[in-house]
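All protein chains but one are shown at their positions in the complex.
Chains here go by letter, A, B, C and D, matching the order in which they are written, and residues are numbered from 1 within each.
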Amino acid sequence: DASDGKVKIGILNDQSGVYADFGGKSSYEAALMAVEDFGGKVLGVPVEVVTADHQNKPDIASNIARQWYDTEQVDSIMELTTSSVALAVQAISKEKKKIDIVTGAATTELTGKQCSPYGFHWAYDTHSLAVGTGGALVKQGGDSWFFLTADYAFGYSLEENTANYVKENGGSVVGAVRHPLATTDFSSFLLQAQSSGAKVIGLANAGLDTSNAIKQAAEFGIVQGGQRLAALLFTLAEVHGLGLEAAQGLTLTEGFYWNRDEESAKFGKRFMERTGKMPNMVHAGTYSAVLQYLKAIEKAGTDDADAVSKELHALPIDDIFAKNGTVAPNGRMIHDMYLLEVKKPDESKEPWDYFKVLATIPGKDAFIDPAKSGCDLVKS
Amino acid sequence: MTATMPLQNGAPRVVLSARGLRRDFGGFTAVKDVDLDVHHARVHALIGPNGAGKTTVFNLLTKFLQPTHGTITLLGEDITNTAPDKVARMGLVRSFQISAVFPHLTVLDNVRVALQRPNNLATQFWKPLSALEALNAKADQLIRSVGLEKERNAIAADLSYGRKRVLEIATTLALDPKVLLLDEPMAGMGHEDVGMVAEIIREVARERAVLMVEHNLSVVATLCHHVTVLQRGEILAEGDYAAVSEDPRVRTAYMGTEEA
Amino acid sequence: MKPLLKVSGLNAWYGESHILHGVDMTVGEGEMVTLLGRNGVGKTTTLRAIMGIVRERKGEISFAGEDLIRVPLHRVAHRGLGFIPEERGIFSTLSVYENLLLPPAVARGGMTMDEIFELFPNLYERRNSQGTKLSGGEQQMLAIARILRTGVRMMLLDEPTEGLAPVIVQRIGEVLKKLKERGMTVLIVEQNFRFASKVADRFYLMDHGRVAGEFPVSELSQRMDMLHDVLGV
Amino acid sequence: MTMIFGIPLQAFLGQLLIGLINGSFYALLSLGLAIIFGLLRVINFAHGAQYMLGAFAAWMLLSHFGIGYWPALILAPLLVGLLGAAMERTMLRRLYSLDPLYGLLFTFGLALTVEGTFRYLYGASGQPYATPALLVGGTNLGFMFLPIYRGWVIVFSLAVCLGTWLVIEKTKLGSYLRAATENPVLVQSFGINVPFLLTLTYGLGAALAALAGVLAAPIYQVSPLMGSNIIIIVFAVVVVGGMGSIMGAIITGYMLGVAEGLTKVFYPEASNIVIFVIMAIVLLLRPAGLFGRDA
Partner (left out) sequence: MTLTLELEKQKERSPVVAQTIFLGAGLALLLLAPLFFYPVFLMKLLCFALFACAFNLLLGYTGLLSFGHAAFFGGAAYFTAHVVKEWGVPPELGILAGVAGAALLGAIIGFFAIRRQGIYFAMITLALAQMFYFFCLQAEFTHGEDGIQSVPRGHLLGFIDLSQSTNMYYFVLAVFVISIAVIWRIINSPFGMILKSIRENETRAISLGYSVANYKLAAFVMSAALTGLAGGLKAIVFQFATLTDVGWQMSGEVILMTLLGGIGTLIGPLFGAGLVVTLQNYLATSEFPVTIITGLVFMACVLLFRRGIVGEFYNSRLGRKLGFEYRHKH
């Protein structure tokens, strides 16, 4: 049974910085919804959710994580937007033998070299984004690529992964240009991309960089000129910020789309009522992670991390987020991803009706084969 | 070179000299072809109308400004391309037209700061402040010599203008310079201070070279052995005071018709 | 003579240091009065307090019958007072001409530019050069000329001869005499006693932030002893 | 094909033009910064925030009141300018008598507050702002496709920069401003209301930043972060140009925009540091900046 009379979940993410829209306070709301949907109690004890803003600072995050674990009886920490934070908190969780489930960060390190028996990676990762956009898009005819890559590790790995899939699927990469992080003006780079004649311009960057690149691509008439834009890390939240006028025709990959089916639409509307916006994969993923965690506790009959972890690894996932999800030995939750295209303004029938689903990428293709992940928990 | 000269203290010899000194500011030439020799044990006055280039000459000699043309020799060494702090270490020290003390240090500390460098007590960041007490005897002697002993522990900023000028002279002397450049040391001073400073200058000049800018002609007349008159950056006249003050060009350009 | 400026019980402070301890003086219309005193007795401070540049002050300053204490600094000039600071305050980013035109006219009856250039031919010659490129004496002329244009009734002049070559000092003396003929009222602070004695009608002697004595130019020779005590002349 | 530095002339010209567009923003922003610094001796760290406020003001005018781009081009700078003036009146003013570093620290705090507030209210991903109908589309210049709006940015910013320069160098108001920079108390004693002049100047500087913000809105995402990204670069521009020189700030702005643009072609990885590198070189060779007078 539960060790201290209650089960406590911490949602730790960026609520005031650059990723505040990506996950932010709404992730906390998603967690609350999951607890309510589960009935508010597990093993007869109440479930409590606490939240904190790590301000994108790993030291603040790890301070909070330690304090939560040591003095506030928190049993698990989830969300953990941004990789430096996720890796730091996963290390602490491992040391303290507590569960962490990452939905907000992208790095495959979490289930690679730095994997943990108590750590789970739920919604997406750089690899799955690359497979979705890079692999699936080639099959849709986008077979020559030009990359606009943010000039730092995250950008490189997105570019590299994607380029591999483009090539594996018979496409070619005709060029790439690296732009500094937080570039405001992309016109120089876009001109180069335009003159390369590539069918697809891959945006291996994130956040405001991607938004600005897309907006300026529209200005320079790139999509009208017949080229296709593919954003490698972009979600519903950012499309909403950009507006359909500028974003139309953009291709991207997400692990969730609210208008995917009836069930997800129902969840989306409920979420909308509480937060004023539709969920993206981070929000839905957090919902799913909390729900699954509670299911695992119930199954294990205790909130002890070892037992719960065992159940989390064993139980299949079936909820509004993932249909036939499973958890690999390295902690990776394997589920389907979706290749999406942003609708034109006149195709959109209701608010937040933004995407057409171009393809579904099966989980086993989307994520790294656990045996090749570099995680030493996987017995080869 | 100086070391080999078998000259006694007190005998005049050239210690600082400039040849063909020139300085342009944009299109404007502030100092033009100035030749200057400053002698040991002599007080040399540099006078001239406002804007003649006197302060600029000082800035050039002390290397606070780089000359456009010309060479400067100090104690036989060419210092045309030497940095100002190095020049000061070689023994050429100046005062400023606008008084220059360390305003929030005490009089004693002001003098000790000047003494620290020649006594190799400037870079020791591991020693306590009390190490500086070794300088007190020398400092007090300097303070006494300019009559500041009552103000020894006063904050420099609280001194009157004239006292600040005197303090500046004390810190300058602390370096035991071979050549002293004084820019209007008596400007804005009350009458009794003027007398005292004149006395100090006369005293120090026994064993040093002094070059000074001064508008107070009675001081120039009584104190200076040699006068150079500058006008529009060029030397107009040179010689002892009597000779220079007779020169009609100097009278129209600088002194005016009445006796000052 | 009708008093134009009347100062009584003027105290002034810089932060915590109390500089003026009750200055009393009057300057009549058209009079030229000189304020003598050693370094640091508060002469400059007196002028600055009258003008309102030093705001920490107490006492009465009446100018043409109006109390100036409550008048904000930028209105004082409009009452007819012009101030020429010790350091002259020529603007280096303005040409001589622009420097001249800078202060707004506060009353009719100021000099025209032609009159000014007639009085100071040097300035006309150099009207297009940068203000601070002028020699010290020319800068002093410019500072005086600048105020004459505005039509002020009274000028406060702080050490107009400091650091100037003797020949220039002479010239400024001549200019002041001309101004006097035109009826300008002037309060001058001066260290150069010889110069002061040539231009002034009357003297105030300051010591320790107070007026220590007063006498007309005619009594000058009788007062030499006192001057010697206070000034060390 | 004609080649220049190993790339086609056409591409070169295109990049040159694009550099000029970026330079327009640098010039506008550094102009305002230089004016405020010149007169108030305050390094306006909030300049980026005011730029952002300009863009947001335009966006809010459109989304809340249906007021379009053209009126916003006047209204937004006016609003931000007034806000700046009010801030100067009530707070910044108290710092003039202190070390200028306090002005820097105060405006730094101000920038954090304003930016934080907007991030709190509107999130970080930004808001869309459409190009005004009149300026939609582009022309083919032969060597590149130039969006009409970008052409407008160059022309308009040049006009504003030159206009501001003329006002400051050639008018009575300008000579008051310049004189007050040197010796505010004296100018005040001449009967000029210097405190009002200071308020006006700060307002003007803020308004210029806001104007740049409105110009930027249709090109960049209207985001709370847009200001903090650009402000540090603009600081470097001002150091290179020499603080307090109005023309210097303008020319350097355009020049560095072009330098940065060309770096994006030859060595894109360095394009964000090229300005800092230029700054370091200028500091070595001409410590006072390209157009600065020695302090």
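Operating definition for what follows: a residue touches a chain if its C-beta (ideal position, glycine included) is under 8 Å from a C-beta of that chain, and two chains touch if they have at least 3 such contacts.
Computed from a predicted structure; not experimentally measured.
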**Asked** Omitted chain: which shown chains does it touch?
**Response** A, B, D
**Asked** Out of B:Ile79, B:Ala114 or B:Met186, which is the one that touches the chain we can't see?
**Response** B:Ala114
**Fill in**
From A:Pro180, A:Gly221, A:Pro329 or A:Gly374, the answer for touching the chain not displayed is A:Pro180
**Candidate in contact with the missing chain, chosen from B:Leu175, B:Met196 or B:Ala221** = B:Leu175
**Message:** Under the stated touch rule, tell me which residues of chain A contact the chain that is not displayed.
**Reply:** 15-16, 50-60, 62-64, 66-67, 70-71, 82-84, 87-88, 91, 107, 109, 114, 151-154, 180-181
**Message:** By the contact criterion defined above, which parts of chain B meet the unshown chain? Give residue numbers in ascending order.
**Reply:** 62, 64, 83-86, 88-89, 93-94, 96, 100-105, 109, 112-114, 116-118, 121-129, 131-132, 171, 175
**Complete:** Touching the unshown chain, chain D contributes residues 37, 43, 91, 94-95, 97-102, 104-106, 108-117, 119-120, 232, 235-236, 238-239, 243, 269, 272-273, 276-277, 279-280, 283-284, 287, 295
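Heads up, the rule we're going with is that only the chains that are shown with their structure count from here on.
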**Request:** Just knock out chain C conceptually, keep positions unchanged, and give the connected chain sets.
**Result:** A, D | B
**Prompt:** Going by the stated contact rule, which chains contact chain A and chain C alike?
**Reply:** D
**Prompt:** Looking at B-C and A-D, which one has the bigger number of contacting C-beta pairs?
**Reply:** A-D
**Complete:** Whole-angstrom distance, CA centroid of chain A to CA centroid of chain D, is 37
**Request:** Indicate the whole-number Å distance between the mean C-alpha point of chain A and the mean C-alpha point of chain B.
**Result:** 74
**Two or more partner chains touched - positions in chain C** = none
**Message:** I need the residues of chain B touching at least two other chains; which ones are they?
**Reply:** none
**Asked** In graph terms, with chains as vertices and touches as edges, which category applies: line, ring, star, complete, or other?
**Response** line
**Asked** Among the chains present, which pairs are found to touch?
**Response** A-D, B-C, C-D
**Prompt:** Which part of chain A faces chain D closely enough to touch in the complex?
**Reply:** 16-22, 24, 151, 177-185, 187-189, 191-192, 194-195, 207-208, 211-212, 215-216, 219-221, 237-238, 240-243, 245-246
**Prompt:** Contact residues on chain B for chain C in the complex?
**Reply:** 28, 48-52, 160-162, 184, 187-193, 215, 217, 252-258, 260
**Prompt:** Any idea which chain D residues touch chain A in the complex?
**Reply:** 11, 14-15, 18-19, 21-22, 116, 119-120, 123-128, 130-131, 138, 144-145, 147, 149-150, 218-221, 223, 225-226, 229-230, 261, 264-265, 268-269, 271-273
